[in-house]
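Okay, structure first, notes after.
With one protein chain withheld, the remaining protein chains of the complex are depicted in position.
Presenting chain A:
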Amino acid sequence: MTENRPRGVMNPEHEQQTPTLEALLAAAARPTPFSAEAEVRAVVAFRAARQAGAPAAPTRPEDDWRPKSPGVEIRWIRTGIGALVAAAMLGGVAMASGTIPTPFGEPPLEPGPAPSVSSRQAEIPGEPEPPLTTGPGARIPGERPPAAKDDLAHCRAYESKEGRGGALDSTAWQRLEDAAGGPDAVAAYCARLLSEQPGKSSPQERPPKGEGGTIDAPPAGQQSGPDNGVARTRKPPAKQ
């Protein structure tokens, strides 16, 4: 910042007579004295806040000043690639096992969310979305709408990062916030999603075939890549 100093300041004669920019900045940065009374007020406020239960308040994006580690994004990319590979495998298996012909059948276990799966699915081809969310493998077999699968992944990241070094990237956080209905609701939303999820293993690590056929296969067929053409022909019944 010193390379731009005007000639006058470079002139040693002048330098003796006027404060330099460095002197000015150093002076500005000198600690400003503060009153002990103000400190006491702050501590009293702190005590009051503790007693009011403030520590439980969730972290909003503007409160998160953890340094962004490049590792976080790399891990996300890896997760995405893994999901795509697993999806391709799942799709192939589903086709081979002949489960694809019933793409819009109700999933045997959880009938509730199924309709929204197909309507959501039908909307997606119209709007370009990142591969992580539209990629067939980014869906969890047979359990909930596609977005929920992403949320689940984001929740895992959110939970695992809580209290450690990383920060959830802002789009992921935004999705969670939208899905949960507000920043304050994210923790509860995630807790619910994660508790609904049996076991810790992610879907792409599960064996893609076997006894899971009745549970996993229909929705996997319904959502996997080769089958998207079918979904595309359906119009969404209503905007969500």
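Keep in mind that, in the parts below, a residue touches a chain if its C-beta (ideal position, glycine included) is under 8 Å from a C-beta of that chain, and two chains touch if they have at least 3 such contacts; residues count from 1.
Methods note: contacts and distances are computed from a predicted model.
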item: Complex member absent from the view - protein name from UniProt, among "YtkA-like domain-containing protein", "RNA polymerase sigma factor", "ABC-2 type transport system ATP-binding protein" or "2-oxoisovalerate dehydrogenase subunit alpha"; value: "RNA polymerase sigma factor"
item: Touch list for chain A against the chain that is not drawn; value: 1, 4-6, 8-9, 14-21, 23-35, 38-39, 41-43, 45-50, 54-60, 62-67, 167
